[in-house]
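Data first, discussion second: the structure below is written as structure tokens.
Missing here is one protein chain; the remaining ones are kept as they sit in the complex.
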Amino acid sequence: MFVLMSRYDGYMGKVLFIDLTAKTFSEFPWSDEDRKRTIGGKIMAGDILYHHIRPGMTAWDEDNWLVITTGPLTGCGVPSSSRFNISTISPLTGVLTSSNSGGDFGMMLKRCGYDGCIITGKAKSPTRIHITEDNVEFLDAEELWGLAVTETQEKLPKGTANLVIGPAGENKVLYSAVLSGERANGRGGVGAVFGDKMIKAITAKGFKHPTVYNKEGLIRLSRIWTRRMRNHALSGRQLPVLGTAGLVSPMEARGILATKNFNAGHFEDFDMVSGETLSETKLTRNSGCTSCVMQCTRRCMVDGKEVKGPELEILGLMGPNILNNDLQNIIDWNYWIDEMGMDTISTAGTIAFAMELKEKGLWDGGLEFGKTDNITQIIKDIAHREGVGDVLAEGSKRMADQFGGMEFAIQSKGMELSAYEPRRAVGQGLGYATSNRGGCHLNAGYLVFVEGLGLDIDNLTPNGKGALCVMFQNLMEAISAAGVCLFTSYPVFPSYVFDHPNAPITKAVTWVLPHLGPVIKLINLYSYVLQLYIPLIPHTKAIELATGMTMKLGSFLTAGDRGWNTERVANMILGQKPGADKLPKRLTDVPQDPNDPRTKVPLDTMLKAFYANRQWDNGAPTAKALKRLKIDIPSRDVYPYA
Amino acid sequence: MIKIKTFGVIRLGSGIKEFDAESSQVRTVEDCFNALNIKSAPDADKFSFAEAQVFVNHTRTTKKNFAIKDGDEVWLMSPASGG
Partner (left out) sequence: MAYQIDKFDCVGCCACIFACPFDVPTEIKEEHKVVIPEDKCVGCGQCEDICPVAAIHPAPGQRKIRKVTILEENCIGCTACARNCPANAINGTVKNPHVIDQRKCIQCGYCGTKCKKDAIVIEYLA
């Protein structure tokens, strides 16, 4: 086994490669040049998969790789730095998914001496992979198979960090998740790939520490950064006090709270399931990811046990979106979805779709809007693929293929949308449509943040949205890759505008942003010239201090751009066609307010600007884009678009 | 009668979820905050228009002197975000 180390600190210098079929392990070559180019996390994983996949490859192929990667800042003591990523071919969408979480597994993987872990092959029987500093063991997990997530974790050795699947992953529910502690790598069905490979759990235990290049400098920066985050209206007040649940009321106020399968954006009983009501009546205490200074997780009671409470997504999607106004129901369902090991967003979105199918007489799965007494059982049935659960386990797009109703199957590229109703936040709609992994609000660029939640720019105009979307997407991609939580990006927007939402300067900023399209386009296309550091984005300096590599804003944004493009080309090699950046007709053709024709997503208009900002042709990166970003251009027979 | 509802950190900080006010007491949006601060406990957090996003009958206003009339519903909210 030859050893490749890194001259950079922060990284551990090795990537583990596990062959589950042969039960062997070795090192995967990963150079400092690769580290500089991809930073880590999902960009690193996307690059690895890009060079591995071939046309027609599917999630169930033996050599579909699970790529688990950390960032250089993961575990280095900067605020909210426990993040890691799992990428693979998604069984739900057929293209790459990248699923991020703040569980302890990533940090422990680094303590074993690895920046990442790639798994190929399949086991013949339920297996637990156990990783230590010097060894990888393949242990029998027959007695764990069938157990729910917490039961499984309780049986694992003390002192280890874990990644486990529940019954949903074992039964290859297309949107099953992997859990590390109580945090989920939720989206895209990574749990199903684990289940297909018969990996019930991965455990890790190690004692190494990432070294840092400039310890005093990093500690100093970390403390300033933390202070800024704790003084910020969003990361320092709203998130700790209310969690992401605090978004329900603002979304209602702006008509972007998805209601009745995205038939509307308002729900009269919204306050019964709001973050305020949650904090006032159900919250037992806060909790959060290791090393996080925000601690935004809720904890609530279910059947006398204190468990992880709901995030915004499930409050919206299993509240207004299925016409449920009972908060305890949502808390219970959230618990069961976690225990079964599934994605709360896709589970909820599929259920809402099934309810509308019944309403329209297209399919009767026993699910109805406002009927809540059978949902816990349905969640378990989905996880076990029993009865109608077997149909629901396929997700809304496949159900629409079978029963009809595609115009109101609220998904993009096969993955269900989250709770933000984009007809009154059209930039968010653009993001949903263009997101590489499908209907994701974060990969989308999270434009809703400026379209009414944090800032209040013109939410209905298509102007400037293409350019803004690209810039946010690139920045967030890079922040994720560094290994820190996306919420550390809030202080990028100075606290002043959130502390003074009515001040003239705030109003000026909100007025001008949609007009800045041309300027932002220049930044998008020429970001590499920004070889400077801006204190509003401390992530770049943190990377420099932790690793010793030079990382200025321009390289950071370019790495994000590169990550976005690499994943997109990989997806097209896997079979995605041009024109795949779509939204269901309900969102593009039907105004949310019948009296206001602007309240629908002008997707085609915004896509023109988006593609111009990315140098893409109808969703396919052109040779110009690939050359600019120094991405290896694939051969014409696998990628005819360059 | 004017109905005033609070949300976000304003609701949790003041301890008051909603209350009614006479249209003679509350003439502008700014008056709503004065009314809230008087009503909340002495040791509760106090709030001002400057730090809030205010909706009158479901429409946002950024003017502290925006006139409130009888029958209006005013929402006092704080900026929020998540993921």
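As written, the chain order gives the labels A and B, with residue 1 at the start of each chain.
Quick note on the criterion: contacts are C-beta pairs under 8 Å (C-beta built on N, C-alpha and C of every residue); 3 or more make two chains touch, one makes a residue touch a chain.
Everything numeric here is computed off the predicted structure, so don't read it as measured data.
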Touching partners, among the displayed chains, of the absent chain: A
Option touching the unshown chain, where A:Thr127, A:Asn162 or A:Ser222 are the choices: A:Ser222
From A:Leu16, A:Ile43, A:Leu92 or A:Met107, residue that would touch the chain that is not displayed: A:Met107
Touch list for chain A against the chain that is not drawn: 75-81, 104, 107, 133, 159, 207-209, 211, 215, 219, 222-223, 226, 230, 285-293, 295
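Rule of thumb we're sticking to: only the chains that are shown with their structure count from here on.
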Rounded Å distance, chain A centre to chain B centre (Cα mean): 35
Residue ranges of chain B in contact with chain A within the complex: 7-9, 11-12, 17, 49-55, 58, 60, 62-64, 75, 77-83
In the complex with chain B, residue positions of chain A that touch it: 233-234, 237-239, 241-244, 246-247, 249-250, 253, 274, 276, 279-280, 296, 311-312, 441-442, 446, 449, 453-456, 486-487, 490, 498-503, 507
